[in-house]
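There's a structure below that I have some questions on.
The complex appears here minus one protein chain, its other protein chains still in place.
Chain naming follows the written order as A, B and C, and within any one chain the residues start at number 1.
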Amino acid sequence: MPANTALTPVMTAGEINDLLVTVYPQLNEGLRAYEAVSVFPGGCTVRLNADQRHLRPGDTVSGPSLFTLADIGGYVCVLSHAGPDALSVTTNLNINFMRKAPAGPVDGHCRILKLGKSLMVFDIDMTAGGETVAHATGTYSIPPKR
Amino acid sequence: MPANTALTPVMTAGEINDLLVTVYPQLNEGLRAYEAVSVFPGGCTVRLNADQRHLRPGDTVSGPSLFTLADIGGYVCVLSHAGPDALSVTTNLNINFMRKAPAGPVDGHCRILKLGKSLMVFDIDMTAGGETVAHATGTYSIPPKR
Amino acid sequence: MPANTALTPVMTAGEINDLLVTVYPQLNEGLRAYEAVSVFPGGCTVRLNADQRHLRPGDTVSGPSLFTLADIGGYVCVLSHAGPDALSVTTNLNINFMRKAPAGPVDGHCRILKLGKSLMVFDIDMTAGGETVAHATGTYSIPPKR
Partner (left out) sequence: MPANTALTPVMTAGEINDLLVTVYPQLNEGLRAYEAVSVFPGGCTVRLNADQRHLRPGDTVSGPSLFTLADIGGYVCVLSHAGPDALSVTTNLNINFMRKAPAGPVDGHCRILKLGKSLMVFDIDMTAGGETVAHATGTYSIPPKR
């Protein structure tokens, strides 16, 4: 199914990357390992530039690194479509690991499945070298406007 | 439900912590942030000693850090009950985040729900300050003996 | 981990079974296949009395029947602890199938992991003949009081 193109982004990928540096400095620790690549109606693309720090035994990108990419994908979906309220939190995330990913870029293709008043549901296909390496579905809680 | 006490551990928590340093040095980067605390028939307890590196906006332990604790919990279940084959991999992990956890210890109480020939299913209650902060269920694939 | 005994039920198992007949007649179609067995602080026990209708190829209780037991377990948790608002809905359910269950009773042991203002998170161990046959974790949305 395609993304829900009836939705309208309110922030760009560049604005989100700037915001991430400010509100979540622990994420990248001065480097840009995780980043927003593009934002479009109903979804976004995020990327992990995986290096030695992101590998596990067997020289493949670790589960926690792919989980982080999925979680960032949902966060960028919320930020870009519901506005820059950095206190949104993940309530559920389910991830399936399917193939090994080597060091290098892993792209996360995200769709917003539902954008409600208090919850956003999304999914993300994570690909490396043209193959799906992992897939996740998650829910973010959106706090009431202050 | 209690843990499945018909199962028998084959490694101790100390042996597992030594093994983790060798096979997965990226996990703790010289510190011992994630560690096995105890191993018992049908389960184990693991711990995250959460410091500034593990926090997200709002000064609470980040989702990826709790995911890593859950993933390590499953890994310690496999290692301790199926033996030290460090190439076992996570195939699925589902996590629910329920309360904020501050910096400090987060304990993960793990049960093996099934230990089959090729798959192990487990769950983990993650607690901090006496409260459940997150819960996860996951599956590890166990490679055939060589 | 034990159930959260700080919670207080507001309905009994008997009151819930009567309510289910009224608000959800499709569930049991005149028989009592699914029922609440007990309610206690922080959880409940539910039961599927599995007969021929609930089996799948291989003469084991079908996945949809176990899913229904898990879903009913969450529903009884909400009803018993948040009150008889029959319009609560499941938003997420994750289920692992571990062993085959033959026809006969399947008991579902439910814990409330979080009872918030708008969401309840629970898990359920499903056992038959003393063995865990399936495990699920789920979230119910609790509508605002009218």
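In the analysis below, a residue touches a chain if its C-beta (ideal position, glycine included) is under 8 Å from a C-beta of that chain, and two chains touch if they have at least 3 such contacts.
Given the structure is predicted, the values throughout are model-derived calculations rather than measurements.
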Residue of C:4, C:17, C:38 or C:68 touching the missing chain in the full complex: C:68
Among C:57, C:130 or C:144, residue touching the chain not depicted: C:57
Interface residues of subunit C (partner: the chain not displayed): 23-24, 26, 52-58, 62-64, 67-68, 71, 86-87, 89-97
Residues of subunit B in contact with the chain not shown: 91-92, 94, 118-119, 139, 141
Touch list for subunit A against the chain that is not drawn: 1, 4, 94, 96, 98-99, 109, 113-114, 121, 123, 125, 127, 132, 135, 137, 139
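Just so we're on the same page, only the chains that are shown with their structure count from here on.
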Interface residue overlap between copies subunit A and subunit C, same or different (over half shared): same
Longest centre-to-centre distance from subunit C, chain (CA-based): A
Intercentroid distance (Cα basis), subunit B paired with subunit A, Å: 24
Approximate Å spacing (C-alpha centroids) for the pair subunit B, subunit C: 27
Whole-Å gap separating subunit A and subunit C, where each centre is the average of the chain's CA atoms: 33
Interface hub residues of subunit C, defined as touching at least two other chains: 94, 139
